[in-house]
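Note that this complex is displayed minus one protein chain, with the remaining chains in position.
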């Protein structure tokens, strides 16, 4: 056991997989010699050398296209897209190439790759460098989509993503990079498609992802302490595959659902899960399923403005309390 | 009154607006001399000349970027992206530029443009030329998103989109191009953000968009004739702004909701609307709100396979009947 | 049009035959086969038996044949929606290609992909891509794998003149050059994007050739209607790639006799253009070449007949073949064979 940061967990996860399998290669902008713009890949270049850890031009389409071609022919590339907002400049690979080639070729083509990217707000970077865009990927059939909330999950889910035979988009939350957590020694491999109940509870289910997980946990403690409401907190972790069993199971016990997501309001993963629950567990619900999201606006740069728009523990407490008491 | 095709309505709508306002200009691939790959823009080049109707290179980023720059500085460009799947190669403009510049500049920047694009399945073009991608746009704050189902709406909503001061993404359904409908003479201007109740009913609400509208209408007739179920059919028409009043109003009367969308399953507009209704009209609902969608798979090319995956009148009838009788 | 002026650049004689009779006959056979198969596809389309869209490369056979004949087993082809010829040229059966166009169960991808996405990994055909430019970076990636592993195969990426104006072209060329990847980019300049003349939308006369220097590469523009010229240039580029000396960009001047796609009557051509290019039909050129090298009419006729037999048999097999079963709808989204996005 050691306490390491989410940031260092990224490098450790990649190193674990590169040490295990020489087909794992890593490319991206400033990732090698400089150790990455968030310093999340420091040391990999030194450890694995210039053939396996490669700096690229500012050419996101070339990065993802090259990752795909390498994956189709036998490697297991990890590609970094520095900020997840930049997925927009290489979205064709995410939307039209990675997820469709196997199907269109009737199973001939494989695409075992991982795209890692810095997601989410909190750094006061403004509207083009702060978005949460996991829904841009969740909505595309044929991808897998993961977003860890802790250093341990970073390693375990990254390892699972690298070993997975399908294209996985791996969202690291920029505001979590400095946070620390306990991580066991030795190899860590987790399982995609599994949500985790982080805090069992009986009065309602709160689903959260990435940076929203610690906020949901804090809210749950306060709901209990201040209002006697016992909330179950589930870290969704994997949007595709989606662990609907855990989610439906939880709602089946608590009868109330809240989702906490950083996505802007419309068509986020909260909408998907609420729709699944409303359809499949309608008669389990004792009241309306409620989404807590960022409002449907671009993100402002100023710190106190940015802080106001993301869901906070306060907002979660207030929303749950009011909804359960009404 | 005249009967014209959805395809011809596109050219008529553009011509109506270009004749009215010389700031309206039009650009895209093969749109000018060749009249467009779907022949939806035939005659515009002849009528408005080479300065206002321009063929571009195969450079979707340049097309949308140029439209934005022109819009910022005084023109009202209409840009064509031939197939909506290609939005993936110019998604940065859709996701990061058009919708954020006004906000980031604290209101200094304007962006009055329209992106028209051929959306949807039914032509057996396979996975990269058949997608319904209106949700790719709906999920981005700052855009407006429209998808007409009839020739009259094509003209009226296109005119509204051109006159709108914000960026509007205008989804034409490729499989509707040949269908015909009555269109009044003279100028037609509709209103964005308004849904239309096409068939009043009392037993349930069926929301549909674009190609799904005629299927929903057919299903409603059959539900009535074969099962005595009186369905209200609402053409959503505009995803942003979303006419939640009409939608909530309808559900308030019928107490049951079905959405019929061509999007693949996850994070479509159906999920958004179901979530809104589940939250805001939970106690109006007499049973689970149900989404009828394309399954979450890439689209196959073969005709009978493609026909099987899109929602059909049959599937709507079956789903509604079973759900209402259970 | 410019290409019209160019005479076949290498009218070899038996004395300087660097290609040799066996390869020449193979080049001939391949071109005939592509021509016959695509002509048949067109006939079947007129009979309403080809579904969806389809993009023929009638008139462009010398490029596909010339490159494919220069490839070795293990070399990889990356094609576009206009990929029938390149797929066939790697040895995929006419039946599998026509079957896919007819969306039958015997098709290459059993109707799941359709004519724009022909893929046959067994033959090194690593896919046909229908988003302009997308496959250029993908070909780089395959070449990167070869470089990383020390494999000696070359990735060959085919695309059109119009494709040189899209961003992915630029990113891929720079990337390949910087990483010195064993990839060969082949631009088939058939003078048009869909319906718009390439000159109307391109800043330079040679859409690929005049861009090569931007990536530190030599300008190579060749007669794409002469299979020998193509074959020789392909060999050079492949040798360079295998020697670890990096990518090549080759512009082949050619012309499509058919419309852009099945829906296109190609009315935008200036009068006489098609006729002039038909005089430089690659098959006509190659028949003359073979004659020069002393190949008899009878040998050619036998090849023609042989090819026709394959195409006829394929046509019958496709007509008789069943539609794909509906259970394949939900297979092969993910590597586990299924499509489950939830538990």
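First chain written, first letter: the chains are A, B and C, and each begins at residue 1.
We adopt the following convention: contacts are C-beta pairs under 8 Å (C-beta built on N, C-alpha and C of every residue); 3 or more make two chains touch, one makes a residue touch a chain.
Source: prediction; values computed, not measured.
*Asks:* Need the list of shown chains touched by the one chain that isn't shown.
*Replies:* By the stated touch criterion, the chain not on view contacts A, B, C.
*Asks:* Quick one: which of C:105, C:210 or C:273 touches the chain that's been left out?
*Replies:* The one listed residue touching the chain not shown is C:210.
*Asks:* Looking at the whole complex, which of B:165, B:184, B:200 or B:252 touches the chain that is not displayed?
*Replies:* B:165
*Asks:* Which candidate, C:41, C:79, C:154 or C:168, sits in contact with the chain we can't see?
*Replies:* C:168
*Asks:* Of the residues listed, B:47, B:105 or B:202, which one is in contact with the missing chain?
*Replies:* Residue touching the absent chain, from the options given: B:105.
*Asks:* In terms of residues, what is the contact footprint of the unshown chain on chain A?
*Replies:* Where chain A meets the chain not shown: residues 29-30, 33-34, 37, 55-61, 85-86, 88-89, 123-129, 265-266, 295-298, 300-305, 308-309.
*Asks:* For chain C, which residues reach the chain that was dropped from this view?
*Replies:* Residue positions of chain C that touch the missing chain: 165-171, 173-174, 177-178, 200-204, 210-211, 213-217.
*Asks:* Considering the whole complex, not just the chains shown, which residues of chain B touch the missing one?
*Replies:* Chain B touches the chain not shown through residues 25, 51-52, 54, 56-57, 59-75, 77, 92-93, 96-97, 101-110, 112, 141-142, 164-166, 193, 240-245.
Everything below uses one rule, namely that only the chains that are shown with their structure count from here on.
*Asks:* Name the chain whose C-alpha centroid is farthest from the C-alpha centroid of chain A.
*Replies:* C
*Asks:* Between chain A and chain C, tell me the centre distance in angstrom, where each centre is the average of that chain's C-alpha atoms.
*Replies:* Chain A and chain C have C-alpha centres separated by 41 Å.
*Asks:* With chain centres taken as the means of their Cα atoms, state the distance from chain B to chain C in Å.
*Replies:* Averaging C-alpha atoms per chain gives centres 36 Å apart.
*Asks:* Any chance you could list the residues of chain A touching two or more other chains?
*Replies:* 92, 96, 103-104, 141-142, 240
*Asks:* Please set out, as single numbers or ranges, the residues of chain C touching at least two other chains.
*Replies:* 110, 112-114, 117, 129, 131, 134, 167-168, 328, 333, 339, 341
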